[in-house]
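For this view, one protein chain was removed and the others were kept in their places.
In this document, chain identifiers A and B correspond to the written order of the chains, with residue numbering beginning at 1 in each.
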Amino acid sequence: MTERKFICVSCPLGCGLTVTLDDAGEVTKVEGNTCPRGASYARSEVKDPRRVFASTVRVNGGKLPVCPIRSKTPAPRGKLSEIARAVAELNVEAPVKIGQVLIHNVCGTDVDIVASRDLAAV
Amino acid sequence: MNYDVVIIGSGITGASIARELSKYKLKLAVLDKASELPAGASRANSSMIHGGFDDKPGTVKAKFCVPGNKMWHKLKDELDVHLDECGSYVCAFNDDEVKHLEKLLEQGKANGAPGVEIVSGDVMRSREPNVSPEIVAALWSPEAAIINNFEAVNAMIESAKINGAELFLETHVTGLLFDDKGDIHGVKTNKGEYLAPVVINAGGVHSGEIASWAGDNSFKIIPTKGEYYLLDRTTGGLITSFLFACPSKAGKGITVLRTAEGNLMSGPTATEQDDPEDRSTTPEGLAEVLKGARKLLPNFPVNMNITTFAGVRANTESGDFEIGALAKPRGFVNAAGIKSPGFTSSPAIAEYIAQLLKEELADRITLTPNDKFIPERRNIPRFLYMDMESRKALAEKDPAYAQIVCRCETVTEGQVLEAIRRGARTVTAVKMMTRAGTGRCQGGFCCPRVAEILSRELGLPLDEVTRHGGESKLLVGKTKEFLLKKEGATNE
Partner (left out) sequence: MSKNIDVLIIGAGPAGVAAGIGARREGAENVVVLERDWDLGGILQQCIHPGFGLRTFKEELTGPEYMHRFIKIAHEEGVEFRTNTMVFQIDRETNTVWTMNKERGIEALNPKAIVLTMGCRERPLGAIRIPGGRPAGIYTAGTAQRFVNMEGYMPGKRAVILGSGDIGLIMARRMIWEGAEVEGVYEVMSWPGGLRRNIAQCLDDYGIPFHLKTTVTKIHGQDRLEGVTVAQVDDHMTPIKGTERYVECDTLLLAIGLIPENELSRMAGIDIHPVTGGPVVNDLLQTTNPAVFAAGNVVIVYDLVDNVSDEGLIAGASAAKFAAGKISAGTRRIPVKGGENVRLYSPQFVTGETDATIFMRVTHPIEQACRVFAEPGLYSQRLRYARPGEMNEVKIKAEQIRNLPDLKEIVIDIQPV
């Protein structure tokens, strides 16, 4: 049996979570959370930690030279630097619409990269 | 490149000499290693136009201070420079210091400083209610004033340029050139040679080294650092005049003043150092300033500080200015060791230098009056101080004046563009010429905007724009290119 402690990042409260794992690595107990989101975050964090990736992409002919993007859903934490490079290689044409998928299934993670604002062409 | 006169340094001394000499038909080159003006001691000082009581009668300083003061009261209109004609007090806290005030009063009279008088502490407090209750008497000097030193240096050099002088920035003088008789032939710089029969050394803190190139080792510059606090403009109402403590050997002591733009300011320390370029502030220096400030103004609101800075002034062992032409090599003129009251004295020094060229160097150059000399020079419009009708008219004529770039000092894009037209190439140059970035957020808001305008107007990539020239680039590259250039993964 092992115990892991970390901060829940699901909401601004930042609860201190304590997760108990059995010898097979299965979660047997989550403590410290104040909501169900915290419990599911705890389970995900020990097995498959994920984060939303947010950055920018280069835009040609836009009102701004870069457009903010995000991973539509949380992406595997271990893949974030690979994703950052994939996003850095991209050049998109203005106009960009919020929610527009810019990369499908980025780095084989099954996660999409979407634009997070409208960006008009100049 | 051939000139009649090369002036080394474009601080207030060099700039004033350039303007004075532009009254004559001369081909003038002004060289300064900085990327923007003012840069050296002329940027970081107390911006004081002294009343003229502080200098021992008979010294070179005493000779120039009172006439310089008088000239500034006239130049402010001619050159369109902010001058707050506020007067100054030297404050005495005990009998010994009162005796010192009496000595200063005598000196003032001997130097011809008008209107200098001693008033009681109570009289002073009736005019300046926030000063220390422990002040027992004060020397009042009504002609003392505070100048906007950023404007003044730029005004002087612009006026010289209007009248034909050429300014070369980022031009570092590395040595002198001599003709076959061993007399002055010009200067060597990082940008090539500038030839002239007369070279004027207005090199400020470097003027001792420059003089030594001409074989003049008669004086030595002792770089002396002065540290300052600069407070938010809302604090300026605490005083209406310039406050000195009684001077010590090291300098005029810690002062409290209100800048021409209304910021409360305090300083300077007087710390001798070897490095003429070390303008870093120190914990000890800042603590000393704060102590001195609170002595004069017990409620000095240091929590409203917006920046601290230091300047390095060109002190000499004698404590006096070093002004004059060398007998050998001919053509080398010192306007060196100019420290306080240098700003005050500069126009008078410049007049003297012109006279000296006529009298002592007539074999090398001829000073024929320039009948086309234009004395007036107008500042970049100061939107902050304009009335609403003038603002409207300006914005109608040029929409760039209907766009704020610096919100703290209400500086418009029109002003920034005008500064660039007048030669600004760095963020600090724009700051010196428009005050963008001098306010309470210290460029947090306007620095990126000024950088964008510089980039657009000069056709420079944003990451080539510098804060103050040299290696002071604001940015290190474009985001995505930066990441892709980097080998391997991030430090995850």
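Going forward, a residue touches a chain if its C-beta (ideal position, glycine included) is under 8 Å from a C-beta of that chain, and two chains touch if they have at least 3 such contacts.
Only a predicted model underlies this, so the values are computations on that prediction, with no experimental measurement involved.
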Listed residues B:Ile118, B:Ile162 or B:Ile306, member touching the removed chain: B:Ile306
Of B:Ala196, B:Leu286 or B:Ala348, the one touching the omitted chain in the full complex: B:Leu286
Absent-chain interface as seen on subunit B, which is shown: 229-230, 234, 277, 279-283, 285-286, 305-309, 388, 391-392, 395-396, 399-400, 402-404, 407-408, 410, 440-445, 447-448, 452, 462-463, 466-480, 482-483, 485-486, 490-492
Contacts of subunit A with the absent chain, listed as residue ranges: 6-14, 16, 51-56, 58, 63-66, 68-70, 77, 80-81, 84, 98, 116-118
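Convention: only the chains that are shown with their structure count from here on.
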For subunit A paired with subunit B, centre-to-centre distance based on mean C-alpha positions, whole Å: 53
Contacting residues of subunit A [partner subunit B, same complex]: 56-58, 66, 78, 80-82, 84-85, 87-89
Subunit B to subunit A touching residues, read off their complex: 479-480, 483-484, 489-490, 492
